[in-house]
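Take this structure, written in structure tokens, and hold onto it; I'll ask about it next.
Excerpt of the complex: some chains, original placement.
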């Protein structure tokens, strides 16, 4: 601890700032679940059940932002050094994360509307952009050699393959929305589960 | 500090992210206490006293989220290593924590309503789920051997017993709500005090 070791310190603060952004984005969501008002006697249970879409939206957004945090964590577990470019690329990723509540609310509001395909395309388009930013972050750290020297060289490569596929599959999901909006959402969900559960 | 020691680093970031979520959930609550509007001369003191339920709700929610933070802290004081599953199980627990404001508002709004038992069941049901998630977290860390090697083996076992009782007692509280909603809330409060004050 006597040596300055500025690189380690830098990564710590990028992670702390990112954690703050993820934590706020994930916690603000509950504010959108409303208590039903002026319910007659004997009707509260039904009134609560009827607002299932708002619970589902809460659960979906929580899961998606949580999964993105896990992936961010997974990449930064390997990164031990930092530079100016890493701050900028990480900033792009956080921009995507803080934007997520908007397309999610859009899909929730327009799901049975004739224009639902537009909402689903915006939704999948957001994840397309985020998956590109994840690739940028990973690729930047890889090319600049910011990984810990002790990192097993297979770990970055495994992440690499999983991330490269992401943008392609989100492009497919965007095209699919023109044919079938529900199928497009299901593909999005499948991708989220894949990125959430896959172990490196 | 020359060795990579990736496990310690991981726990630190899970705790930082969780701290952020707890801190936001506990701080947002004050936004719901409103300043009384257009009060006549000589009536402000009474107007302030009359909104005692909103102070009580603020106090209750603050205490409950605070107690959950203390318990989270207590478990992670013992956990020194981390893996992918720990991230997922901890995520479930945070999902429960961020959901708490909704059932609390529900009880506050429906406490003297004929359907108050529904509100109290949802309230205790939320804590049942959270207590199960606490057991999952503790059990996962125990089975995967994520505790620090220096941990006194009695500490985890003491926590274990206190946590295993939790879901059973919350189930009792849910059943009790069908008979007497107030008694069910009192049992919930007693459990919160027990988990808040018990020292390991």
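The letters A and B name the chains in turn, as written, and every chain counts its residues from 1.
Quick note on the criterion: contacts are C-beta pairs under 8 Å (C-beta built on N, C-alpha and C of every residue); 3 or more make two chains touch, one makes a residue touch a chain.
What you are looking at is a predicted structure, and each value in this text was computed from that prediction instead of being measured.
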Complete complex - number of sequence copies, 2 represented
4
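As a working rule, only the chains that are shown with their structure count from here on.
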Rounded to the nearest 5 degrees, how far is subunit A rotated relative to subunit B when their C-alpha atoms are superposed?
90
In whole angstrom, how far does the Cα centroid of subunit A sit from the Cα centroid of subunit B?
25
What does subunit B use to touch subunit A in their complex?
1, 4, 6, 9-10, 13-14, 16-17, 19-21, 23-25, 28, 84, 87-88, 91, 94-95, 98-99, 101-102, 105-106, 109-110, 113-115, 118-119, 122
Quick check: in the complex, which residue numbers of subunit A touch subunit B?
1, 5, 8, 15-16, 19-20, 22-24, 26-31, 33, 35, 37, 39, 41-45, 48, 58-59, 62, 66, 69-70, 73, 76-77, 80, 148, 150, 196-197, 199-200
